[in-house]
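A single protein chain has been omitted; all remaining protein chains appear in their positions.
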Amino acid sequence: MDSVDLEHFLVIGAILFGIGLYMSLAKRNFVGVLIGIELMFNGVNLTFISFSRFVESAEPLNGHIFVIFVITVAAAEAAVALALAVLLYRLRDTINVDQIDLLKW
Amino acid sequence: MSTSLEWGLLAPEFLLAGWAAFIILIDLFWGGLGKERLGWLAAIGAAAAGGLSLIWVGDTKEFGTLADINDYTTLFRVLFCGIGATICILSARYVKDRLLHPGEFYALILLAVIGANGMAAAHELLTAYISLELLSFSLYTLTAYAKFDLRSNEAGLKYMLLGAFSSAIFLYGIGLIYGTTGSTQFAVIGDVLSGDTSDIEWGMYMGLALIIGGLGFKVAAVPFHMYTPDAYEGAPIPITALISALAKAAGFAFFLKLFAVAFLPLIDDWRYFIAGLAVATMALGNLVAIQQRNMKRLLAYSSIGQVGYLLVGIAALSQDTASALVLHLIGYAVTNLAAFTCIILYYNWTGKEEIEDYKGLAQRAPYVALCLTIALFSLAGMPLFAGFTTKFILFQAAADEDMLWLAGVAAFFSFVSLYYYLIVIREMYVGEAEEKTRFPTPWLEYTALTVLIAGVFLIGLYPRPVLELAEDATATIFVSEELESGEDLVGVP
Partner (left out) sequence: MLDPIKEGAVWAIMFLPLASFAIITLVSFLGLTRSGAWSPRYSGYLTILAILGSFLLSLWALDSVADTDGARIGFDSHEWLTVGDLQVNIGITLDGLAAVMLVVVTGVSLLVQIYSQEYMREDEGYNRYFAFMSLFTASMLGLVLASSVLQLFVFWELVGLCSYLLIGFWFQKDSARRAALKAFMVTRIGDLGFMIALLIIFTQTGSLDIDEIYEAAIAGAIGSTALTLFALGLFAGAAGKSAQFPLHTWLPDAMEGPTPVSALIHAATMVAAGVYLVARFYPVFAVSEDALLTIAIIGSITTIGAALLGIVATDIKRVMAYSTISQLGYMMMGLGVGGMVAAIFHLFTHAFFKALLFLGAGSVNHATGTFDMRLMGGLRKYMPITYGTMIVASVALVGIFPFSGFWSKDEILADAWADRPWVFVVGMAGVYLTALYVGRMIIMTFWGEYRGGVQAEDEEHAGDAHAGAHHRAPHESPALMTLPLLVLAVLAFGAGFLNVPGFHWLGDIIEGWLPHETEELLTHTDFKLWIAATSVAIGLAGLGTAWAIYQAKMLDPARIRSFLQPLPQLLDNRYYLDYLYETVFVKELVLGSARWGLALWDEYVIDGAVNGLASATGWSAEQLKLAQTGQVQLYGGVMFLGTIAAVIGILVVNP
């Protein structure tokens, strides 16, 4: 583990976050956007875990606890989002986010 | 968490959760109760929870290392429960006429109140985050609650997607803060930051910036505001009121506590950026509001403008400003609820929400027109009403913190805002109604409206009692900086 230290994990986390961010802003498909957001969450999770492992802290476990909660929240998020997506598809026959612009200005 | 927890401290939240389950069960097994009475029942639960939290007036207790139960929490618990109860009462008629599944609707409102309570109580980032998500999820669902309404669905989707997006940014910020300070406790972070700051890494500032981004979304500060008008317009009207009062107040309760306890030592690093946000928020909210033709969108932009004033309080953060900010928050919540009550009433009567549809309201329901006028004047900061007094105290406190220029800008936009409120008022009084018949009088809603308007006048004319409550509340978050930091380091598991 000598050659792999905190920075590497953080960089991976940041890259994951960045990919997710790009996806969520660029994908037209609603599910794609959702996956992008999930990726962002996972980038964050990786960051938390690695901090938890490497940083001098009075609360070393907090990072792990955080990650578990974030995973749970992300699952709930997906549930709500997919429910809305199904409804969207039924109402409008599309799940392309760039076509939902009824509300504007 | 080996120490035993005083579960009793969370009794109001348990009550709310239990009541939510109870409401769903009632709806399932006793449909004969009626959709309207279910709402009143939910309101009773919320009010009871608010009453229950009065037990801890003057106490300073902690729930493990997760949350404070002190005057700050109590004040906001009562405020949030009050907002929840009011919204339940106001929804009753709307739900009866237009929505399915009333049980879940009211239960979600109660759950949102739990989330809001948690945000005010938390003194630790994870608790705050979970509470925030509880509040947000409830609101996403409620926004999209009118299942077969395209606009409601779209609003829910947008709100949810952007909410999740901002959550991710916010979480990344928390992660960086945790990594650089080694803690998620507000007080410990504050302690680390008030020590030797020379070795604080840039990651720490990065985390701070991301947190501001995430919180900016929750309170709808420019440029994180863009979901607001769409979500406001699409959501069922009582939920629009809930977003504008509850989500915003909870966001600021958390914002204020986090920045006062954890990030105050770095105030010179972030205050100018927040001040910039405040200016942008006030400018955009008030200017675009002039262009709006839909009442809900108008109030959305007006509420964005109000966020700008509140951000002035964060930018000039001190104990006095914090008290002024809390006072303004309370005044804003009361005034806004009063305005929304009128709009909900009008929607229940006519199903219309464009500004031009309000023409002749003064003839058909003079009391509602008068109350809406009062609420709008209060939002515009006219004297006599809450809006003037609270804004004045807030701007004065900000000016006292060497933010005179910012207070001046805020005063300017507050003057501008009168213009678009006058458009609505003119429509109500000058326009000729197509029908001349009077609207029927729903007494319960009228009573709620009267109480809210009385509150607007109370805060406007004699704000001292409310201000004293706000001062007691903020005293706890500013004292805790010195007292708790020592204890917490010992108490961590």
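We just call them A and B in the order they show up, numbering each chain from 1.
In this text, a residue touches a chain if its C-beta (ideal position, glycine included) is under 8 Å from a C-beta of that chain, and two chains touch if they have at least 3 such contacts.
These figures come from a predicted structure and were not determined experimentally.
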{"item": "Partners of the unshown chain among those that are drawn", "value": "A, B"}
{"item": "From B:Val288, B:Leu311, B:Ala375 or B:Val424, residue that would touch the chain that is not displayed", "value": "B:Val288"}
{"item": "Touch criterion as defined above, residue of B:Phe22, B:Trp349 or B:Tyr367 at the omitted chain", "value": "B:Tyr367"}
{"item": "Contacts of chain A with the absent chain, listed as residue ranges", "value": "21, 24-26, 33, 97-98, 100-105"}
{"item": "Sites on chain B contacted by the missing partner chain, in the whole complex", "value": "157-158, 161-162, 165-166, 169, 202, 205-206, 208-210, 212-213, 216-217, 222-224, 226-227, 229-230, 268-270, 272-273, 276, 284, 287-288, 290-292, 318-320, 323-324, 366-367, 370, 382-384, 388, 392-393, 395-397, 399-400, 404, 407-408, 411-412, 415, 418-419, 422, 426, 429-430, 462-464, 467, 471"}
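Just so we're on the same page, only the chains that are shown with their structure count from here on.
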{"item": "Centre distance in Å when chain A and chain B are each reduced to the mean of their C-alpha atoms", "value": "26"}
{"item": "Of all residues in chain A, those that touch chain B in their complex", "value": "10, 17, 20-21, 24, 30, 33-34, 37, 40-41, 43-44, 47-48, 51, 55-59, 61-63, 65-66, 69-70, 73, 76-77, 80-81, 84-85, 87-88, 91-92, 97, 100, 102-105"}
{"item": "Complex contacts: residues of chain B adjacent to chain A", "value": "126, 129-130, 133, 137, 140-141, 144, 147-148, 150-151, 153-158, 160-161, 164-165, 167-169, 171-172, 174-176, 178-179, 182-185, 188, 229-230, 233-234, 291, 489, 492-493"}
